[in-house]
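The complex is shown incomplete by one protein chain, all other protein chains being positioned as in the whole.
Coming up: subunit A.
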Amino acid sequence: MTGTEAPEALAVLDRDGLDALVAALVADGRTVVGPTVRDGAIVLAELASAAELPYGWGVELDAGRYRLVRREDGAAFAHSAGPQSWKSYLHPARERLWSADRTPEGDLSFTADEPEAPSYAFLGVRPCDLRAIAIQDGVLTGGRHTDGGYGKRRKRALLIAAECTEPGATCFCVSTGGGPAADAGYDLALTEVVDEGGHRFLVRVGSEEGARLLEQVPHRAADMVTDASARAAVDAARDRMGRALPPVDLRTLLGASLAAERWDDVASRCLTCGNCTMVCPTCFCTTTEEVTDLTGDHTERWQRWDSCFDLDFSYLHEGPVRSSGRARYRQWLTHKLSTWHDQFGTSGCVGCGRCIAWCPAGIDITEEVAALHAELETEKETER
């Protein structure tokens, strides 16, 4: 993928065109990953064809609740806050980093694990997730110590965005500075339109690779009606966010709330199960484990997802630093919204709403932040 100033061309694909697009990607040897229905949810999975997209399925969301619902319009991209994010592919849950063997002479020989990265094509990346990928790019490849595996997978990945026309009840991207429109970081951006004019996708080109791909599939030039409908649907989505973070400086708020009583309240409801961090598209923490085999002559180092909710995550000589649920939830939220700025220059939250929907206990990040804000305001009032 190239920079953000790639020429913007507008085209329209119909459903056959989308079929052809996926077929072209598959023929190109790419691993196409996109949304599909499995186990009562719209999950991300490898797609063999566009027919596997969740045509006619939507979702009903609430804190701690996700239900598939049928849609009359047959739309493929009218859903949000699925149970996984793209990090499952770019930053997988388990990855072998290297192995070592004892040679017959008794020395150790080390072998770095450098498998050829798959050539992914992600189909249906939400604008919130485009931002999340950009944040993980910064975290995992932007500093002095880069994650080589992530870098290779990311470099080869083609991103086809699907703008958001159907935000869910747990969505709040607008209040994190984002929005339902894809503005950067994609090769192609689709906007789904279903009306009397038919079921079609307005396509914007974001890179040369995207332009080349579009040339391979039957499409037509964008007409004004499709263009206007697409823009109107995305604009309307902006005003239909189910939730919002309070419009205050969150970095300062969290920094000033370290001793808040609200942390005890949320800790009483928090299961410390780690689900929020696993579904978060920006949470990147991993741990490494050395695994030996029975012979004792072979060892492997594996990297795997970890979480600040895991007691082992802060385990230092003889005990975890953050043993209470309060300390762990506070660490997560404070890092996500405040110290992330200090560390990486941005917020760590894109407002995708996954942590709200997939928290079994239904803890709502926007509600917690609002409560912290209210507590701080009350405190200020009392001081006056």
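The rule is short, and it goes like this: contacts are C-beta pairs under 8 Å (C-beta built on N, C-alpha and C of every residue); 3 or more make two chains touch, one makes a residue touch a chain; residues count from 1.
Throughout what follows, contacts and distances are computed from a predicted model.
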- UniProt name of the unshown chain, from "Oxidoreductase", "Dihaem cytochrome c", "Isochorismatase" or "PadR family transcriptional regulator"? "Oxidoreductase"
- Query: Of the residues A:253, A:359 or A:372, which one touches the chain left out of the display?
  - Reply: A:359
- Item | Contact residue for the chain not shown (choose from A:10, A:23 or A:43) | A:43
- Residue numbers in subunit A that touch the chain omitted from display: 38-41, 43, 62-68, 83-84, 88, 93-94, 268-275, 278-279, 289-296, 304-305, 307, 309-312, 325, 357-362
